[in-house]
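Only a portion of the chains appears, each positioned as in the full assembly.
Note that the chains are named A and B in the order they appear, and that numbering of residues resets to 1 at the start of each chain.
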Amino acid sequence: MLDTLKITVYRANLDLVNEGLVIQTWGNVSGRDNETGLIVIKPSGLSYKSMKPDDLVVIDMEGNVVEGKYRPSTDAPTHLMLYREFASIGGIVHTHSTYATSWAQAGRDIPAFGTTHADHFYGMVPCTRKLTEYEVHKEYESNTGKVIIERLGIFDPLAVPSVLVNSHGPFSWGIDAEDAVNNAVALEEIARMAFYTVLLGQREPVDKYLLDKHFSRKHGKDAYYGQKKEK
Amino acid sequence: MLDTLKITVYRANLDLVNEGLVIQTWGNVSGRDNETGLIVIKPSGLSYKSMKPDDLVVIDMEGNVVEGKYRPSTDAPTHLMLYREFASIGGIVHTHSTYATSWAQAGRDIPAFGTTHADHFYGMVPCTRKLTEYEVHKEYESNTGKVIIERLGIFDPLAVPSVLVNSHGPFSWGIDAEDAVNNAVALEEIARMAFYTVLLGQREPVDKYLLDKHFSRKHGKDAYYGQKKEK
């Protein structure tokens, strides 16, 4: 079942490795089937090298395995929390990519320091609060989703398609798995630039009017970047 | 039309990716045809992987599309401002390359810290002032060109073939598209070295007489680097 989605999510998982966002088994991608609401997700701990599209696991929105011979990613409950909260998203990526994770480990939001950032994220990439001891002991992975949602607050998840989990690493998402990977790639690069920018002494984010301009060049009804979408 | 120039500009665009200056669609190259004055430029938002030479757009100096099925890069008005101002240049590159962009985000000129810099840039690589809110709202891309020209001032654009746009990233140029890419590559590397040099505590630029010596070894009538040009 969901063979096309499995191939999409499979390729998105391999893209994490090809883009240098993941070593060993430090990441996972999932995708949502819009018709059935079922989720296709990477199996836990499986090597990217040996993984095949059919190894991916199909789960329902409560986390029950619908199809697949493997356990789903241990982070599946985090993915499900986000899918339940954000109807607009169709793909989720979790990585421990180097620079984004370093910001998460420092417990700091990534400021919007320039137009590269503004092209992809409407404002800073926020970092969650730390989970409490109770939240870690009881349903840790679901609570990871909870603090992401709490931190994102009223923002449109497609306008700020990444959050850093404190002491942990980034989660990114998008309209589908491929879009989510693109956002994870952009996140890592803007995290890297922001790191250098801070070391060069910058403390102030980009002017609000420049942030607005660049984000709206690429997103929303007045966007004029790229080619006209076919209808 | 302009098939040879299209292939040159096409290759120059791909070189940005091969040289590690561009990920996703974060950059563009244009080239000028000296006879007609027409410009060949990358289409907006098109993937480097799928782009073909015939996809490039031909525009005139007022920005009208003369040939091509795609919209030109949204940065085309910036390119045109520079071509109109600087008769000596035949190619322009815009990237968000990591280190040069970080200096731009910090709002800092890149000091000439050594002979590597001096071999390519006659003095610091200047960073523009920020655009005002009005300049961002009204003809943003043209005004980006305007502040570059304003910042370059009386300098020969071929002696300082790059400027950083504040909070944005670098523009580089040259006698043609290939030369512009070479300058963009050199810029990124000297931006990287300058970053490390600053962290190692250096605050003073290279001695003026050493800057003069190295620049004049490679450029101008007394240059003795390289081989004699064929006539």
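Some observations on this one:
Please note the rule applied: a residue touches a chain if its C-beta (ideal position, glycine included) is under 8 Å from a C-beta of that chain, and two chains touch if they have at least 3 such contacts.
Keep in mind that this is a model prediction, so the values were computed, not measured.
Each protein chain is a copy of one sequence, and the assembly as a whole in this entry counts 4 such copies (shown in place: 2).
By definition in this document, only the chains that are shown with their structure count from here on.
A rotation of 90 degrees, rounded to the nearest 5, superposes the Cα atoms of subunit A on subunit B.
If you average the CA atoms of subunit A and of subunit B, the two centres end up 33 Å from each other. Listing the residues of subunit A that touch subunit B in their complex gives 113-116, 119, 182, 185-186, 189, 192-194, 196-197, 199-202, 206-207, 209-210, 213, 217, 224-228. Listing the residues of subunit B that touch subunit A in their complex gives 23-24, 26, 43-46, 70-71, 74, 96, 98-99, 101-108, 130-131, 133, 136-137, 140, 167-169, 195, 198-199.
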